[in-house]
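Other chains of the complex are left out, but the ones given are in their true place.
Chain lettering (A and B) follows the sequence in which the chains are written, and residue indices restart at 1 in each chain.
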Amino acid sequence: MLLGRVIGTVWATRKDEKLEGMKFQIVRAVDTDYKPLDNIVVAVDSVGAGVGEIVLIAQGSSGRLTWITRDKPVDAVIMAIVDRLDVELPLSEWEADLK
Amino acid sequence: MLLGRVIGTVWATRKDEKLEGMKFQIVRAVDTDYKPLDNIVVAVDSVGAGVGEIVLIAQGSSGRLTWITRDKPVDAVIMAIVDRLDVELPLSEWEADLK
């Protein structure tokens, strides 16, 4: 899954009819410190994620396995809202910890 | 989904017979300010998108889930035309807003 942050919403009136009622969120990829990365993805929201929240995105055919996206022409879905990341092995301890 | 802008059309007479009648649009990826990015994708149009319009593209197997692309050998479809983007969290406010 991709780790990202919701930064806004896409408005689209003219679309495939199976997409009616879906919310398309704009998500920017983040690193484990929630620093912004370059990559932007538009994803359907299946969990009520709001702007500013850190989320997980499932892409490809897996993006169609929530109740809201099943059999729809969408390739990315927000399937979880992140409460917290526990990074127990930061880059600074990488070598010391390598067995 | 990928955010992009239609910049032209592909003409191809010799093609898989299941592709007859499809319109192949050339789409350049854009950022949330509609600035052009490097990435170019050729996608089947399922919503009547014209040159200059901002669109969403679904890729992979999801690209085959519109009525026009079902079971066809295509891996990208324009499934929505974008009216407007609401970017509520620009990079300039990223840190301030981080909980």
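Everything below uses one rule, namely that a contact is a pair of C-beta atoms (placed from the backbone, for glycine too) under 8 Å apart; a residue touches a chain by one contact, two chains touch by 3 or more.
What you see is a predicted model, and the numbers here were worked out from it, not measured in a lab.
Student: What is the copy count for the full homomeric complex in this file, when 2 chains appear in place?
Tutor: This complex, considered in full, is made up of 5 identical copies.
In this section, only the chains that are shown with their structure count from here on.
Student: How far is the middle of subunit A from the middle of subunit B, if each middle is the mean of its Cα atoms, in Å?
Tutor: The mean C-alpha positions of subunit A and subunit B differ by 18 Å.
Student: Would you pull the subunit B residues touching subunit A in the complex into a rising list?
Tutor: Interface residues on the subunit B side: 1-3, 31-32, 46-48, 56, 58-66, 69, 77, 79-91, 94, 97-99.
Student: Going by the contact rule set out above, which residues of subunit A touch subunit B in the complex?
Tutor: Interface residues on subunit A, with respect to subunit B: 5-16, 18-19, 24, 26, 34, 36, 40-43, 51-52, 60-61, 63-64, 71-76.
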